[in-house]
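Have a look at the structure that comes next, please.
Of the protein chains in this complex, all but one are displayed in their positions.
Chain IDs A and B follow the sequence of writing; residue 1 opens each chain.
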Amino acid sequence: MINHDLSPAAAIAGQAALQGAVSDQEAVLCMRGIHKSFGGIAALTDAELIIQPGEVHAIIGQNGAGKSTLIKVLNGAYKHDAGEIFFMGEKVSYGSPHEAQCAGISTIFQEVNLIGYRSITENICLGHEPKRFGMVDWKRAHSHARSTLRRFGLDLDVRKPLNEFNIATQQLVAIARAVALDARIVIMDEPTSSLDDHETSVLFGVIRELKASGVAILYVSHHLDELFEICDEITVMRDGRTVDRKHISQMTKLDMVAGMLGRSIDDVEAGGTTGFSAKSTPIGEVMLAVEGLGGASPVKNVSFKVHKAEVLGLAGLLGAGRSEVARAIFGLDRDQKQGQVFIDGCEVEFERPTDAINAQLGFCSEDRKQDGIIPQLSVRENLTLALLPRLARRGLIPEAEEREIVARYMDRLGIKASSMEQPISQLSGGNQQKVLLARWMATNPKLLILDEPTRGIDVGAKREIQLLIRELADNGLAVLMISSEFEELVEGADRVIVIQEGKSVDELSGENLRVNAIIKSVSHISHAKQ
Amino acid sequence: MNSPSSTRTNLFQLLSRCSAHLRSEGVWIALVLMIMFGGLRYDSFLTEYNIMTFLSYNSMFILIALGMTFVIMSGGIDLSVGSVVALSSVVVAAVSPYGIEVALPVGVLVGVATGAINAFVITRLKVVPFIATLAMMLGARGMALVISDNQSVPVSWDSNFTHFGLGKAFDYLPWPVVTTLIVFIGCWVLLEKFPFGRHLLSIGGSEESSRLMGLQVERTLWGVYVLSGALAGLAGVMLASGFGAGQPLEGMGWELSAIASVVVGGTLLTGGLGSISATLAGAILLGLIFNILNFENGSGTITFSAYWQSVIRGGFLLVVVIIQAKIINKARAR
Partner (left out) sequence: MTDTTITFGNSPKPLMFKVRNILTRNGTLSAFFLLILVNLAITPNFLEIQTLYVNLTQVATIAIVAIGMTLVIASGGIDLSVGALMALAGTVAPLIMLSDFGMSNPSIGLMVAIPVALLAASAGGLFNGVLVSRYNIQPIIATLVLFISGRGIAQVLTNGELQSFDIPAFEFLGTGRLLGIPFQAVITVVLALVCAWTLRRSIFGRYLLAVGGNEKAAQLAGVPVKKVKLVTYTVCGLLAGIAGLITTAINAASDANQTGQLMELDAIAAAVVGGALLTGGKAPVIGAVLGAAIIQLMGYTLLANGVHDAVAMVAKAFIIIVAVYLQQMRGGSK
């Protein structure tokens, strides 16, 4: 390990002496002793990254470990405070993503970062359009875009606006763009987060092809399992430092988790990697019943029941309509026409979220930033937002009572904030999610709908939230949980309903509730049509 | 089971394609209807005299609306153009004795300078376009009033300056119309054929993505605001030479009429999508309302006070934005 008490300069010198070994001479990329701080707080301390040509190199670490910062230093979005970057043997430092891109470092970000209104051709060629007399040569541009996409087995109308295609296609177009730039290193930040299993396998095929042509890939993912399938080398980061670098064959999943958390393997084994506690409470009476729900595309025919004290999982591929089911129940997307929804045995039809809230439902949507937090408001104001109508008297908010409630929930959920007046945008993802959970818990709901409750949250907070969900269910709450992580469903849900192309096709519970069974069920259309 | 749903998707696709066309082409249909209405109702409506007078008077508005289209497509807004027209008109009136050869570049340069300041404030100081150009609106107006000492500045009739505003090319087309036509074609080519045009549309679609894709966002935005300023400067030259005076108080609210033209033309105010030719149609359409009102008063059956003009324009804008909103909302609901 590196002695962290050394001054940065000394650390770099020591590092250089230590690592200037022969094996790294051929590296396409070598970042050493990278320091970066924001407003006095260090985001990267002595980080290191060495990538060989034709290698798929993964960076793993909890949120805040410095992965994104390191990537942004590499692609020129941030300027590092100290350290050196060697790219293809030359010392470099990029002032903007544009410079890095020209040099051969392309980045594909977590959310698809293309321009929806513009055509596929434009999205692929933007910034380096083929030109004739200074004007765009559209003919060449289109054929270039088409031929690039064919490499991935995609045959699309490249003149159409990108937003007419689904997310997975858009993601592949983003990758095609990177490839079209003749990149030497392609950085992929969580490329599979919006892809289903099939699309993921297409992506992996593309990655293998890139690899074979000598392109190095820097891969960042929360999904540790997929790393074994695709990666060669792993760099583990924690608290802005590089703590480990190994070939994948020398690592187990347990090693990774231990490295990320900075704990010993024994600790992790004792807690399990994601495991919830055992399901002990007997399942109560029916709280929510959905019968033949349909209408809002792509939902066609979905039926299921959620009991008191039960966590019901909803599984399905992306686009199967999982989130849409949740939204329809909660009174969003009002063109919902077919089917019936019963709460506590009474048929209901919510026109607005307010109606659903009045019927004691709660809904944490999948997109915390877009649909969840109100960034300018404090933790307190965010936490009580759904409770206000009940809290307020004659339109006024009783301040003391509000504070007391907020303090109670912050304590109970272990929300880490400097005070309840801190703007929620300054909290970590996990703590933001806890505030949103508290927002609904405070309304004392009968049914809580959680859409991807642990997406993009670091391992520690993820586990806390999973345990909290279990605890809520054990105390009698009915929970409808949507997750694209099948492991989470298997370990956290009592039963799982599988949705396929907008229809509920399967129910898994007890012995049958296994990851393999879910994968089989969500992806085999023939099986469902019998 | 599959067939009904696929017919439905096809229908949806067809509908969405139709609505996309309706957004940009509705304005053309409305324009044609309006011209037909005017032509059938008033004898002298479709005469050469009326058409040329109409077009040369509206040239200024078309110019700033074209500049505004670029700005809005890039996701911004330029509230300063009306004041810049006034400032430019005052400055060129002062240099008008040197002839149009000097005055024209000077006027455009005034616009370029204000556009560059806008661009600097927006890209370097990171002030949102709405506020940055709002400040320039005040600043340019103040400058115009200071330079002219609150008076309109007479132009020189001895030089060829007024020929630009009042004369005709080849003894047929008024110079303002010729100029506007050239600018229009230039703008169209710039948008459709040059990387600059594609880049500004992308930036309007998503600035963050464009940045991550390696576009030089700042440089493009500089181009956009400088272009808008330059066209406003050119409109200022037309104003001074066409009306024989630099007018420090003219151009109030022109920026909002220009925005209205752009919106009526179907360009999304959020940026990323739009059409230069539809803006032309939108500007002509809004101008026609005034023209037809004049004819209606002239025909003597009913008399509208001139004040009705703004009420009707507002009403027209209302109808257009509601139709647009309904189409967009329907598309979003799908």
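We adopt the following convention: a residue touches a chain if its C-beta (ideal position, glycine included) is under 8 Å from a C-beta of that chain, and two chains touch if they have at least 3 such contacts.
Just so you know, these numbers come straight off a predicted model, no measurement behind them.
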Candidates B:Leu66, B:Val121 or B:Leu201 - the one touching the absent chain: B:Val121
Residue of B:Val71, B:Ala113 or B:Met136 in touch with the missing chain, whole complex considered: B:Met136
Full-complex contact with the absent chain, from A:Ser147, A:Asn166, A:Gln376 or A:Asn444: A:Gln376
Touching residues on subunit B - with respect to the absent chain: 77, 121, 125-128, 130-132, 134-139, 141-146, 149-150, 252-253, 256-257, 259-260, 263, 269-270, 305-315, 317-318, 321-322, 324-326, 328-329
Chain not shown, touching residues in subunit A: 38-41, 43, 64, 330, 332, 352-354, 356-357, 363, 365, 370-377, 381, 385-386, 388-389, 392, 395-397, 399, 418, 425-428, 439
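In the analysis below, only the chains that are shown with their structure count from here on.
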Contacting residues of subunit B [partner subunit A, same complex]: 5, 189, 193-195, 198-199, 201-202, 205-206, 208-216, 272-273, 333-334
Subunit B contact footprint on subunit A (complex, rising order): 77, 96-98, 100-102, 107, 109, 113-118, 122, 126-127, 129, 131, 134-136, 177, 297, 300, 333, 335
